[in-house]
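Structure below; questions to follow.
Only one protein chain is missing from this complex, and each of the others stays in its spot.
Labels run A and B following the written order; every chain starts at residue 1.
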Amino acid sequence: MNEMVARTDTLNTLTADAREFEGKALRAQLARSTRLEKAKALLLVLPLLLFIGVMFIFPLADMMLRSTDNGPVAELMPDTAARLLDWDQFTLPDEATYAALARDIQTAQKERTLGKIATRLNFELSGIRSLLTKSARKLAQMESSDESWKQRLVQIDQRWGELATWSAIKRVLPSVTATFYLSSLDLAYDAKGEVVRKPPERAIYVDNFIKTFAISLGVTLSCFILGFPVAYLLSVLPTAKANLLMICVLLPFWTSLLVRTTSWIALLQTHGIVNDLLVWLGILSEGNRLDMMYNMFGTVVAMTHILLPFMILPLFSVMKSIDPSFMRAATSLGASPFTAFIRVYLPQTKPGIAAGSLLVFILAIGYYITPALVGGRTGQMISNFIAYHMQQSLNWGLAAALAVILLIIVLILYWLFNRIIGIDKLKLG
Amino acid sequence: MRKLIRFTSVMALGLSCTISIASAAERITVVSFGGAYTNAQKKGSHEPFMEKTGVQILSEDYNGGLGKLRAQVESGSVTWDVVDLETSDVIRACDEGLIDTIDVNDLEPGTDGSAAADDFMPTAVKKCGIGAIVWSTVFAYDKTKLATAPHSIADFFDTNKYPGKRGMKRSPKVNLEMALMADGVAATDVYKVLSTPEGQTRAFNKLAQIKDQLVWWKSGAQAPQLLADGEVVMTTAYNGRIYNAVKNESKSFVIVWDGQVMDIDYWAIPAGAPNKARAQEFLVFATAPEQLARQSKFISYGPPRKTAAAMVDESMKKHIPTAPVNLTNALAADAEFWADYEDELNERFTAWLAN
Partner (left out) sequence: MNQNSSFVEFRNVQKSYDGKTLVVKDFNLSITRGEFVTMLGPSGSGKTTCLMMLAGFETATYGDILLDGQPINKVPPQKRGIGMVFQNYALFPHMTVAENLAFPLEVRKLGRNVIKQKIGNALEMVELGELANRRPAQLSGGQKQRVALARALVFEPKLVLMDEPLGALDKNLREQMQYEIKRIHENLGVTMVYVTHDQSEALTMSDRIAVFNDGIVQQLASPATLYEEPENAFVASFIGENNRFSGTVKSLDSDRCIVTLDDDDCNIRALPINITGHGSRAILSLRPERVVIDPEEGSLPNIFKVRAEGVTYLGDHIRCSVNFGQRHQFIIKIPNSEQHPVLKPGSDFRIGWAGRDCRAFNA
């Protein structure tokens, strides 16, 4: 009996093995037969993949690396770097370290690398640039004396006798740093190396992230309020009229961004057309002209105009697919036109609203040119700070960190969108 | 990690560079600020140089700053041969090794035979750059729109006496100096005061008095535009831009020279410039007295060397910043100060602006 059971078991395993073997063979066959197809498909997309790789993935990776890269100070100040390796950060460094620093500064001055060191260190502790250049100048003029290097340096500037200066130098020595991310969040290291909040008059980025968020939300909302009726009209008009209206909607796409933004300046500035008209009509007095340009209002208005088509098009494509009989059905069931609209029409436009809002919001949150031109002081967005650090302050690490944070925010939004609405429901037109 | 960064930068920038220098036979790229200023440089130096040497000059515009230059030098694919830099940028770029050193002995002597080192204003010869123009930030107003004419820099900050908006460059440079002068600091003491934390706070506080009335401009062309549009009643501006608007566009703008901040722009050669020999040749040519004098016919910026200044047209002389009549209360920008303090004052200014 047992033997029988055992035999059937073996038999079963055998057939199972055979089946598995057959399965494997089939899979291999399938793979062979589709290999050529796959190769062809790959060949077709290869140029695009290369393009994306070179123009998108690499720069993106570069940006992420840059946001944590600590810069070349360790290489450019090798002696000081070696001495500071075991420094405890609670007491001032020893004389040998001071000597190494003086040596390194003099070498860097000769090699013309002091600027690089100063630039990097100044991001860590504001004012170090002037300290270094001053020290380099004074050291070059100084005659040899019996005083210790420590005395000499502290004599040049008392900041060499402060822990904060030294811990700043120690912080830029490892290859990786969190400084730029901390700065992006208005945080900084104090003299003891602990993370603290920046004083309110120097804290700008968190507020600006919030402002960027608020402006983007405002733009999205205005686009929705202005775009929804237009999209609805587009979807119900007869084709000929709808086409004409569609051209009007798309017109902004066909004119240069600069031209459009400049037109808004001409319209909204203090002595612009709108203000002139209001004064002429007697609604405003000459002295009370409205400030509609070079502030947050101007930014929102100009951006809404530019991004409006991105709201209208997805809405239109969704509305076009909603059968008019739904509204008829709703009224025939006893709903007033308003109730029918709210309970039957509006929910069905949800994929369009979601797609349009996501599109507008994500485009808005990274907007740069328009706020730069019309934003004035209060309408600046985070991208303007990124550009500022790229072009003016040359703090590329901070620019990269701000950009990475922005990227993360957008990815989180995308993820939330996918969780709540579902990305497969997205309808872009 | 740093290697990877360099590699990717080379990948991206190398691509654009191979395209742009593919056809470079005898051609140099000269980069400057564009507009009327570049036009004057073209007439003063580029065209005679091309005629003389047969080398083609490709003129490119930029908005100042070291961003692009640093990107080129770091990635090892430099396309610029000669670049026009502001003072603090010359010093910084030199410190960071982004531009090459220049030997003053290679320069053309003055028309009177004096050595170049003696002929140039002392501040116009830097380790890595040679002065091209003396320019100035002044403030200007439209005389058809202001009932009483302002005369001093203090008037610019006096919104009670002269109500209305002011235009200023979106940068701490010049603005802080003007603020201190308006607050009663003598021109000679401005940088001494500004090196102290108290002095900096004093300057920012003075600016804060008119913060709500300020409209910020970025490029030189915006300032006369703001004035013409009536957006502001007064604005700081580059003196050449206002001169241009008056001369070529018949605007009724008036320059107030009191409290002007003079500065120098320099020609410099990026480290690793593709045609270094020709670039050097151009730099020597463009800083020679004849070229500097010819250039000043077309824009009201003065030559930074004595023998060239002597050759400036009589009609132009009173419009350039260094004319004696304009120097009663004038400040020469301290490049060393700004090279040292630019980062921290920029940071403070940005935060001040945003809050």
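Everything that follows uses one rule, which is that contacts are C-beta pairs under 8 Å (C-beta built on N, C-alpha and C of every residue); 3 or more make two chains touch, one makes a residue touch a chain.
What you see is a predicted model, and the numbers here were worked out from it, not measured in a lab.
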item: Touch partners, limited to displayed chains, of the chain removed from view; value: A
item: Identified contact with the non-displayed chain, of A:158, A:332 or A:418; value: A:332
item: Chain not shown: contacting residue from A:163, A:290 or A:344; value: A:344
item: Residue numbers in chain A that touch the chain omitted from display; value: 323, 325-326, 328-337, 339-340, 343-344, 347-348, 350
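In this section, only the chains that are shown with their structure count from here on.
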item: Residues of chain B defined as touching chain A within the complex; value: 1-2, 4-5, 8-9, 11-12, 15, 63, 65-68, 70, 92-97, 165, 214-216, 218, 229-231, 336, 339-344, 346-348, 350-355
item: Residue ranges of chain A touching chain B (in the complex, touch as defined); value: 54-55, 58-59, 61-62, 65-66, 69, 72, 111-116, 118-119, 122-123, 126-127, 129-130, 133-134, 175-176, 200-204, 207-208, 269-272, 294, 372, 376-377, 380, 385, 388, 390-394
